[in-house]
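Scroll down for the structure; my scribbles are underneath it.
All protein chains of the complex are present and in place, except for one that has been dropped.
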Amino acid sequence: MIRAQLPALLVVVPLLAAPVIVLARRAALAWALALAASWSSFAIAIALFLQVRAAGVVSYAMGSWPPPWGIEYRIDALGAFVLVLVAGMGAVVAPYMRRSAAAEVPGERLYLFYAMYMLCLAGLLGIVATGDAFNLFVFLEIASLSTYVLIALGRDRRSLLAAFQYLIMGTIGATFYVIGVGLLYLMTGTLNIADMAARLPAVTETRPLVAAAAFVTVGISLKLALFPLHFWLPNAYTYAPSAVTAFLAATATKVSVYVLLRYFFTIFGASPAFAEVPFQEALLALSAIAIVTASLVAVYQPDMKRMLAYSSVAQIGYITLGIAMANRAGLTGAIVHLFNHGITKGALFLLLGGVAMRAGRASFDCLAGLGRAMPLTSFGIVIGGLSLIGIPGTAGFVSKWYLVLGAIERGEWWLAVLVVGSSLIAVAYVWRFVEAAYLQPPGPASPRPGEAPLALLVPAWLLVGACVWFGLSTSFNVGGAATAGQLLLGAR
Amino acid sequence: MMAVVTVGIIVQRNLFSVVVLAGVYSFLMATVLVGLDAVDVAMTEASVGAGISTVLLLAALALVGGEEARPLIRPWLPLVLALVVVGALVYGTLGLPAFSDPSAPIHTHVVPRYLNEGLKETGVPNIVTAVLASYRGYDTLGETAVVFTAGAGVIALLRRVRRKD
Amino acid sequence: MSAGAVGGHYAYWVTVFLMVAGLYIVVARGNLVKKLIGLSIFQTSVYLLYIGPGKLIGGTAPIVAEGFRVYSNPLPHVLILTAIVVGVATLALGLALVVRIREAYGTIEEDEILDRDREPRGGE
Partner (left out) sequence: MRSYLVLRVVAKLLIPFMLLFALYVQFHGDFGPGGGFQAGVIGAAAIVFYALIFGLPAAKQLAPEWIVETMVAAGVLLYAGVGVAGILLGGNYLDYFVLDHDPVHGQHRGIFWVEAGVAITVSGVMLKIFYMFAGRRRDADEG
């Protein structure tokens, strides 16, 4: 009986944990509850992935009302794949959070920090699992509101301004999304995504459809931090507590990519009205610009966290590049990169959290001589950096390989050159770290010798190991991505 | 009418009057909603939109001070942006069904079931409450979670920390 | 555009104006509280976009009662109830942030805050 209820339990468990934590009011108990909830939702996500692998699509009617009338949870290959990533990152960051958050968030607010983390996790899982357009907006709001608070709990006063700017941009993005859904509802009469995709080709009036597509795309790319709309991301990631940055970098933007994929292929792919509208070319151009400029800006950043934030914007450019190619290899590359980048960036930010805890800041002047002071942490960062560049044997390489394959398949050579070329820029900013950590003598600001606490190192190294493991044995991530890509393209 | 109020809000410098105008704006919106047969929504907009948000704004103003600095020196950039969005919007709405023709898809597809069987299935004459609580009850759960998040968030942000942070 | 169609689209054009006015306030004005009010205006315009088309000329409020046959569409009302609550929640959170920013920076004008940030990196 429980197996049938999994989709609902996946989101409800963290959602229920939050109010219980607020009632608990003690940080230790709150952390234990958060840990239990995130691990159980990770277990449910894995069980769901197996269910979907067997059954193809898992559909679950909320409140036993049949889909077009009630709200439906619809998890397919793509959904299950992203769910495992999000729940996995949630489960990995939760133990890390105990020491790292205790150092960065004032004591009285710690239990609320955990409650917000639970709500953010529930929101993100809810977005991926739902099959209803408006329900997606509601969970998008839950995830975003809790993210604003998580960012604002950072120690630095600038985190408040970063949170405020993100709130303004995020709310505009969410409202744009609602306008898009409104227009779609007016044309098709339904809110259920699958039902909408079925009824869309029948609609003759194309103008509002194109406008709806434009609104949804702009709204989602605001949350995605696609190139022209990414201004909130560097500040938000830099000034947020390190555990939050790690969790957000690995999941928040990836969930928005999932929504973009869902809308682009499931809903808009079906109707012929979008053949002539140059969405693909626009996305292609935007992602190309994103990759180049964001990587260049990343090289000149004084603060390592801000550098990685800009590199995140560039990496998201890779993912959207894969989507814009709209062929099997490109799409698989995009989905695989979604997974690989999540692990890599998560590992890097977790390790940086350890440095920030011991040295107070993560800027380059205090990274000098890190190689000797914190050998394990800096070595982990180097491996993460290699995976960012895409050196063979690491996860990054796999996704870049598929992206290049997709570019060749489309016959656009400059795309393949772009992907490889920008990896060189990535080498530049990873080298900056290697040079600071290993070649320079420890400066005045660098931390006293002594490793980061074990509670921080274990989860970080778990992710670094995952980077390498998924680089070598690609059965899980490429397999999952290929089936998801096939499913989406099949829908066209 | 509401356009006048909105322009007033844009031009007005003294924050206190802007808040009052925002309250007026919400009440006007509530009356428009009653005109559109959206009785539940009008009531909510009046009580929540005008009531609570005005109270919150006033409370915040008491802490933050009611004067606004000189307006931005280069207003043309946002104006351009606004005009571009107008173009996109008007383009989008051209193809939409007219104001209230019953043949529009939203009346024909999902809704008839709510209206016809709503009373039988849920025993609740007010279809809006029936849909809100039962058919799409999960949305409302999410909505309550949003309110909860805002509440917990405000507590987290504003709770006095003993040592000055 | 026949007169009927223009009349039919009046609701949309009011929505468009309010939407753009809200956006303009958020983008043009530096005062943080003003931005939040602009944001709520931008959100309220969405309500009209949903509920306008839901109205049937002869219809009454969607409360099933004897003697009434034609009802306006209840679904947009449900969606808008959620949107209003979300709007107020965002507003409350934004105001809490503004209060904290005011205490940390002493001002709520965006450009003054940015200047204060460019000073030597205090508050680290």
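Letters are used for the chains, namely A, B and C, taken in the order the chains are written, and counting of residues starts over at 1 for each.
One rule holds in what follows: a contact is a pair of C-beta atoms (placed from the backbone, for glycine too) under 8 Å apart; a residue touches a chain by one contact, two chains touch by 3 or more.
A quick note: this is a predicted structure, and the numbers were derived from the prediction, not measured.
Enquirer: Taking the whole complex into account, name the chains on display that the unshown chain touches.
Expert: Result for the missing chain's touching partners among shown chains: A, B, C.
Enquirer: Looking at the whole complex, which of A:63, A:375, A:393 or A:465 touches the chain that is not displayed?
Expert: Missing-chain contact among the listed residues: A:63.
Enquirer: In the full complex, which of A:22, A:236 or A:466 touches the chain missing from this view?
Expert: A:22
Enquirer: Tell me, which residues in subunit C touch the chain that this view leaves out?
Expert: Residues 61, 63, 81, 85, 92, 95-96, 99 of subunit C touch the chain that is not shown.
Enquirer: For subunit B, which residues touch the unseen chain?
Expert: Residues 39-40, 42-44, 47-48, 51-52, 55-56, 59-60, 62-63, 120-126, 128-130, 132-134, 137-138, 140-141, 144-145, 147-148, 150-152, 154-155, 158-160 of subunit B touch the chain that is not shown.
Enquirer: May I ask you to list the residues on subunit A that touch the chain which is not drawn?
Expert: Residues 1, 5, 8-9, 12, 15-16, 18-20, 22-23, 60-64 of subunit A touch the chain that is not shown.
Quick note on the criterion: only the chains that are shown with their structure count from here on.
Enquirer: Building nodes from the protein chains and edges from chain pairs that touch, which of line, ring, star, complete or other describes the result?
Expert: complete
Enquirer: If you average the CA atoms of subunit A and of subunit C, how far apart do the two points sit, in angstrom?
Expert: 27
Enquirer: Can you tell me which residues of subunit C touch two or more of the remaining chains?
Expert: Residues 19, 23, 53, 75-76, 79, 82, 86, 89-90, 93, 97-98, 100 of subunit C each touch two or more of the other chains.
Enquirer: Which subunit B residues reach two or more other chains?
Expert: If we look for residues of subunit B contacting two or more partner chains, we find 89, 93-94, 96-97, 104, 106-107, 110-111, 114, 136, 139, 142-143, 146, 149-150, 153, 157.
Enquirer: In the complex, go through subunit C and note every residue touching subunit A.
Expert: Spelled out, the residues of subunit C in touch with subunit A are 19, 23, 26, 32, 35, 39, 42-43, 46, 49-50, 53, 75-76, 79, 82-83, 86, 89-90, 93-94, 97-98, 100-101, 104-105, 113, 117, 123-124.
Enquirer: Taking the touch rule as given, give the residues of subunit A at its contact with subunit C in the complex, in rising order.
Expert: 134, 138, 141, 145, 148-149, 152, 156-158, 160-161, 163-164, 167-168, 171-172, 175, 178-179, 182, 185-186, 191, 360-361
Enquirer: Contact residues on subunit B for subunit A in the complex?
Expert: 88-89, 91-97, 104-111, 113-114, 134-139, 141-143, 145-146, 148-150, 152-153, 155-157, 159, 161-163, 165
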